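And now, chain A:
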Amino acid sequence: MLGFGILKGMSVTLRRFVDTYVGDLGKFPWRYRSRPVYKRMGITERGAFTIQYPEERVAMFPRYRGPLMLLTDPEKGITRCIGCGLCERTCPTESIKVTRAEEKVDDQRVPETYEYDMNTCMFCGFCVQICPQDALGHSPELEMGTYSKGDALILNLDQMLELGRKHAPGGVWPLEKEAEPS
Partner candidate 1 sequence: MSVEQVVFLVLAVAAVGSAVGVVISRNIFYSALLLVACLFIVAGFYVLLEAPFLAAVQVLIYVGAIAVLIIFAIMLTERMMSKTVRGWNEQWWIALIVTVCLVAVMLYVVVTANWQVSDAATPSDAIVALGQTLLSTYVLPFEVASVILLMALIGAIIIAREEEPVGVVGEQKEEER
Partner candidate 2 sequence: MTELKTETITINMGPQHPSTHGVFRLILTLDGETVVDVEPVVGYLHRNHEKIGEKNNWIQNTPFTDRLDYISPMSNEFAYVLAVEKLAEIEPPERAKYIRIIMVELNRIVNHMIAVGFLLNELGCFFTPMFYCLRWRELVVDLYEMTAGSRMMPNYFWIGGVSADLPEKFLPECKEFVDAVPGFIDELERLLTDNEILQMRCRNVGVLPPDVAVEYGCTGPLLRASGVPYDIRKAEPYSIYDRFDFDIAAGTVGDVLDRYLVRIAEMRQSAKIVEQALRDLPEGETATPKKRKFRPPEGDVYHRIEAPKGELGFYLVSDGSENPYRYKIRAPSFVNLQSLPYMCRGHKIADVVIIIGSIDITMGEVDR
């Protein structure tokens, strides 16, 4: 009636407007936090909520389902994968191809080739859950952009092992278990 509703609404937006500046003051003079922040923003926190991406980087949640990586057993120094191919069979989009090597290493079967096609992967996580050896994990990688689709997004065995060594030196997934001292 008579614009009171309009004024009420405008008071809300004005408050938000002022709040963003108050929030900025809180960050002063480090407007861009350079270290990764765990919490994207507080639930009751007010103020601007955008993350200034290249400067501010949010740490991924430990369970974040990124591209697959093959985990390495830190004690043995070889991968945990035995090349059984269960992941290949459970994958709904047929993105994984594994072949098993003829000879064993350290009394353990190992894969000869592993081909993971990120073009078709839907990141459902079935392969990780089904793996009997717990040899697969999701890497917290998120900048996997390339200039072309196709071969650039197909990872082979070495690349996946590399990802695993980089992100999960302890050789366990989810990464929250990694943090636990055991």
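Per the selection procedure, all candidates are chains of the complex that A comes from, given by their letters.
As a convention for this text, a residue touches a chain if its C-beta (ideal position, glycine included) is under 8 Å from a C-beta of that chain, and two chains touch if they have at least 3 such contacts; residues count from 1.
Remember, it's a predicted structure, so these values are computed and weren't measured experimentally.
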item: Touch assignment for chain A within the complex, options 1 or 2; value: 2
item: Chain A - residues contacting candidate 2, complex; value: 1-6, 8-9, 11-13, 16, 40-41, 43-44, 49, 61-65, 86, 89-90, 92, 122-126, 129-130, 138, 174, 176
